[in-house]
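One protein chain omitted, others in place.
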Amino acid sequence: MLTLSHDIAANVVNKRQNNSFKGNYGHVLIIGGNENLGGAVIMNAQAAVYSGAGLVTVATDLANKSAIHARLPEVMVMDYRKDLSAAIKKADVILIGSGLGQELTILKETLQAVQAKQTLIIDGSAITMMAEQHLPLPNAKVVLTPHQMEWQRFGEVVIADQSREDANWEALINLNPEPILVLKSSATQVYLKDDMYQLSVGGPYQATGGMGDTLAGMIAGFTAQFSPVSHAVLAAVYTHSAIAEELSKTAYVTLPSKIAEAIPAYMQRLAMETVSKAPVDTKQEE
Amino acid sequence: MLTLSHDIAANVVNKRQNNSFKGNYGHVLIIGGNENLGGAVIMNAQAAVYSGAGLVTVATDLANKSAIHARLPEVMVMDYRKDLSAAIKKADVILIGSGLGQELTILKETLQAVQAKQTLIIDGSAITMMAEQHLPLPNAKVVLTPHQMEWQRFGEVVIADQSREDANWEALINLNPEPILVLKSSATQVYLKDDMYQLSVGGPYQATGGMGDTLAGMIAGFTAQFSPVSHAVLAAVYTHSAIAEELSKTAYVTLPSKIAEAIPAYMQRLAMETVSKAPVDTKQEE
Amino acid sequence: MLTLSHDIAANVVNKRQNNSFKGNYGHVLIIGGNENLGGAVIMNAQAAVYSGAGLVTVATDLANKSAIHARLPEVMVMDYRKDLSAAIKKADVILIGSGLGQELTILKETLQAVQAKQTLIIDGSAITMMAEQHLPLPNAKVVLTPHQMEWQRFGEVVIADQSREDANWEALINLNPEPILVLKSSATQVYLKDDMYQLSVGGPYQATGGMGDTLAGMIAGFTAQFSPVSHAVLAAVYTHSAIAEELSKTAYVTLPSKIAEAIPAYMQRLAMETVSKAPVDTKQEE
Partner (left out) sequence: MLTLSHDIAANVVNKRQNNSFKGNYGHVLIIGGNENLGGAVIMNAQAAVYSGAGLVTVATDLANKSAIHARLPEVMVMDYRKDLSAAIKKADVILIGSGLGQELTILKETLQAVQAKQTLIIDGSAITMMAEQHLPLPNAKVVLTPHQMEWQRFGEVVIADQSREDANWEALINLNPEPILVLKSSATQVYLKDDMYQLSVGGPYQATGGMGDTLAGMIAGFTAQFSPVSHAVLAAVYTHSAIAEELSKTAYVTLPSKIAEAIPAYMQRLAMETVSKAPVDTKQEE
């Protein structure tokens, strides 16, 4: 077990290179938000945009369009029932599942269209549907972000056993490709390659609806900009809860939308932290 | 008569336990907002979310969805004409009535579906409809939040008599189950069990539309998190007006949405106030 | 000619009485906002709400509802094509015309329904339509808020002559009932009874779209709360530009929505200014 510490995030979030443009910071496609659950993709998208993703598109039920643009003019919106596969092909990072409800057709189309070079983050009800339907993981760089009940369904590790690192590893090695697992709880853990990272910040002020949607959006935004994917995921998970911990000094509950608002300032502090840090190649192949 | 004082709120709003998750802080279902009065449920919901409720769902006329999500991505929205009873079953706290207009069918379905273990807050036009239709209170932990005219209709205590504590008690003991009464006026009173609590903070800067909707939302948010219900109600009523009083130093009118914005900071100060306060079990059975 | 000075506003905006409730601060009905021009009633309504009106209802094309509630949950929204006369009867102050376009039927219904005891503020295209259709002023406390071109149309005073106080008086004495005239320009003037008040604050940073909509909303909010109407109008006109002048220290253009945001703080300073000021009866009959 390793500690998911500040240094990991600080090493990932570096000053951007001078001659870069938005294409260097990735195109995130967020797929989710059924007719009732559009708030989830708003939180995804705000987190991705405020993290600095180059471009963010939200594929959703169009009933959500007005609210998305009222909060986030920076994102593009499309109907997730129209030309979804084509949109997936153009993305670098795909996040599916927040507020997706029971939209199985959307999920299946996504799993089919995604490509090996792409990062696919699977969240929320997409995880549950995959478990229920026994859908295999696609050939891509997969990041799973279940909470404990979703992991019980998908990984078939009962919640009581999830505190045992080996039980989780056992479930993971049976998966192909082996995903990065962000197992959300009051003590969130990240499983990647051979290591488990235990999150060391955050707290119960984060126990409120939408917290995971903001986290998933940050993971999308970070993996769009930083490589390798594994480091980007770790940095996103750390930064999300570190911001919450900071806000909690003056907030009984740290709302997801308030965490998202605070991302640019926190990342800038991470980037400036060590004057000796040199700008790194963004998006270099892993 | 007791004074509804700062200490009561400070004793209720305690630091959250470390190993808690959103399920520990309750699921609030807000039912209201007809085609024209959607603003009321936005104020309900913002207050519930910013108070720290674990999950908040708004069951409303779907014409209100875009505006709700544009302000509050943290909430889920559903059509109050579809599967309302099922949604009620999943909630811990139900708030009905703000901006509900004359939607009697919605009210009746709610009164039938609610269960004894649940907290039911009845506000606004739901109170008037219950009076007009002679609908009995359901078997649940009921909190009534009428303003004076609504209490005259429902409790059959004319406004002139409402300043007499005994007149209000007389009306209350005839009700079954006996509800907690939050009687809103320029000198709001809370009647519960055998005591009447007189609110000691707040003022005429609160005399503006929507003030009661924010209060009802806070009562929902507090009862979802803290127990017993009676203490949670007292703490919510106090905190609502204490925030207004603070804002009034720099605001001629303290708008409901500004009060809601200020909830997390005020609650955090309440939680930190007495270093000797120990974390308490949240949601323990009463 | 009198100077519209700070003291006039400070004498009007007094601390509210302790035992007051929202009914004491008036019900404002805003009628305007056709299919394309809904922004105008949002600015009206924000100004009225932030000024402290007890209740604010917006009667508009329902296409504007989502945007109104997304910005202002405190207001009620209704279709201005349905039951408008009944809504007018319940209001204390009616503001018609901002963004109304060519909706002549709405205007005529309003002029017919308004009652002698009510304050009617006529703004924007309502003024132009009244001039074009030769509609007489209704029997009410009328406030006209034309810009120069609208006054040329309605009062038949060409713009070149509008700098001559007597020319404007001549037009006013022919009107029955004699309205209060707020003649908007880079040097706004208020004509009431026998006096003309010259605005002494404000500047060219206010020269931007929507400025008049915010002013009209403040006049509605102030007349709903303070009496007599004449003093309330003067105080609103002064406060609107005084806030703009203050904001202009750090803003090249002082946007209407930013002026509205600043109203509660400015009014509170006016109310606190002279410790010797006693609370006055609000809404006393004139």
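Quick notes on this structure:
Order of writing sets the labels: A, B and C. Residues in every chain begin at 1.
FYI, contacts are C-beta pairs under 8 Å (C-beta built on N, C-alpha and C of every residue); 3 or more make two chains touch, one makes a residue touch a chain.
Remember, predicted model here, so these are calculated numbers, not experimental data.
Shown as candidates are A:30, A:47 or A:72; the residue that touches the absent chain is A:72. Summary of contacts with the chain left out: across C:128, C:200 or C:248, the touching residue is C:248. In the complete complex, the hidden chain is touched by one of C:136, C:177 or C:204, namely C:204. Residues of chain A that touch the chain left out of the display are 13, 16-22, 24-25, 49-56, 65-70, 72-79, 263-265, 267-268, 270-271. For chain C, the residues touching the chain absent from view are 36-40, 42-43, 46, 63-64, 66-67, 70-71, 185-187, 203-205, 207-211, 213, 248-257.
The rule is simple: only the chains that are shown with their structure count from here on.
With centres computed from Cα atoms alone, the innermost chain of the structure is B. Simply put, chain A must spin 90° to overlay its Cα atoms on chain B, rounded in steps of 5. Ranked by separation of Cα centres from chain C, the top chain is A. In this assembly, the C-alpha centroid of chain A lies 49 Å from the C-alpha centroid of chain C.
Our note on geometry: chain B versus chain C, Cα centroid distance of 35 Å, whole angstroms. For chain A, the set of residues that touch two or more other chains comprises 66-67, 70.
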